[in-house]
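Sending over a structure as structure tokens; questions will come in a sec.
Missing here is one protein chain; the remaining ones are kept as they sit in the complex.
Letters A, B and C mark the chains in the order given here, with residues in each chain numbered from 1 onward.
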Amino acid sequence: MEIISGVFLIIGGLFYALGGLGIFRMPDTFDRIQAGTKATTLGAFSILIGVAFMFPSWSLKLFLIALFIVLSNPIGSSALAKATYRSFGGPSNVERDDLKEFLGGTKDVD
Amino acid sequence: MLQIAGLLLMMLGLYGLLTNRNVIKIILALNILEIGLNIFIISIGFVRGGEAPIFSSETTSNALVYVDPLPQALVLTAIVIGVGTTALGLAFAKQIYAKYHTFELDEMGEE
Amino acid sequence: MLINVLEIIVSILLLLLAFLALSSKSLIKSVMFLSSLSMLSVVAFVLMKAPDVALTEAVIGSGLVTSLFVFTLLATRKVGQKQ
Partner (left out) sequence: MKKVLALVFVLVLGALIMNHLNDNNLFAGFGDAMLENRVSQSYIDRDATENNDGVVFDESLDLESGAANTVTAIVADYRSFDTLGEVTVLFISSFGVALLLGQSKKRIALEFKPNFMLKIGSRALFAVILMTGVFVSIHGHLTPGGGFPGGAMIASSMLLLYLADDEFRAKMRGFKILESVMGVFYIILGLAGLMITGFFLENFLDNGALGTLFSAGMIPIVYIIIGLKVGSEISSVIDHFLSEEGA
């Protein structure tokens, strides 16, 4: 049991480390948001699974924490990305920018 | 170490309170003073190697050493009072801005 | 021994963040430094075995007080307002 939980904990730590590396190495704010969100969601999940194997009586609370993460992480990152788009414009190295037309219909972009 | 840090934080907040001339900065310095004071009060009751004063199935016996719960109870209420005073101060700052259109105390008065 | 090193690091960071919050020119940056100072003081409370105080400070100090400061700046500076 402890070996299984240890494996999950190590995987989670590895994902967190990769997410941190991604935040340092990515060139753009949008890429950094992506690296910081996706990797840490998976890392948090495997750490929670590892803890659940180690202390089976905590499973219900850990499931609630996982539910909170799966709800809050995408919403926060999308709000962050949209605020970045509003303040500093879109990413520089893309060819199409559909969001500009979409937003231009409802409200002018500053 | 944390005791001295709390004391220094308190002194830093008091210095900021005395020297700043901006309303928002004054409220901010008051908040820093409050955090430093809270750390200082909690550090008075800290026992190295003591347990948190909560009984659970692992830590029950009275033979264990616990940290002092009384400063923690006092600080718990002080934090909630702190948010009340901060809200009141910020409401005053908002009204001051509505009247004088500035936060700086030196630029007020000419309306 | 590890706890001692952690205490010293947290103390130095607390003082540094307080100095930055007081000396920063922009008000919104000061508020953000105050928020991080409050979040770091949670670590100090946990190190001193005060979980109740840490929970309260985490909710109030870094959430509600910061949002009240930001709302005041938002209402007075006309930052987020439509013309």
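As a working rule, a residue touches a chain if its C-beta (ideal position, glycine included) is under 8 Å from a C-beta of that chain, and two chains touch if they have at least 3 such contacts.
Every value quoted in this text rests on a predicted model; they were computed, and no experiment measured them.
Asks: Omitted chain: which shown chains does it touch?
Replies: A, B, C
Asks: Among A:Gly6, A:Pro27, A:Pro56 or A:Pro74, which one touches the chain that has been omitted from the display?
Replies: Within the whole complex, the residue contacting the unshown chain is A:Pro74.
Asks: Given the full complex, what residues of chain A touch the hidden partner chain?
Replies: Per the touch rule, chain A residues meeting the hidden chain are 64, 67-68, 71-72, 74-75, 78-79, 82-83, 86, 106-107.
Asks: Need a quick check: the contact residues on chain B for the chain that isn't drawn.
Replies: 1-4, 7-8, 10-11, 14-15, 18-19, 43-48, 52-57, 60-63, 66-70, 72-73, 76-77, 79-81, 83-85, 87-88, 90-92, 94-95, 98
Asks: For chain C, which positions touch the chain that isn't shown here?
Replies: Residues touching the hidden chain, for chain C, are 51-52, 54-56, 58-60, 63-64, 67-68, 71-72, 74-75, 79-82.
Here is the rule we go by: only the chains that are shown with their structure count from here on.
Asks: For the protein chains shown, what form does their contact graph take: line, ring, star, complete or other?
Replies: Basically it's none of the tidy shapes, so other.
Asks: Mean of the CA atoms for each chain, then the mean for all of them together: which chain is nearest?
Replies: Checking distances from each chain centre to the full centroid gives C.
Asks: Among the residues of chain C, which are close enough to touch at least two other chains?
Replies: none
Asks: Which of the residues in chain C end up touching chain B in this complex?
Replies: Counting only chain C, the residues touching chain B are 4, 7-8, 10-12, 14-15, 18-19, 21-22, 27, 30-31, 34, 37-38, 41, 44-45, 47-53, 56-57, 60-61, 64-65, 68-69, 72-73, 75-76.
Asks: So in the complex, which bits of chain B are touching chain C?
Replies: Against chain C, chain B makes touches at 1-2, 4-6, 8-9, 12-13, 15-16, 20, 22, 24-25, 27-29, 31-32, 35-36, 38-39, 42-43, 46, 50-54, 67, 72, 75-76, 79-80, 82-83, 86-87, 90, 93-94, 97-98, 103.
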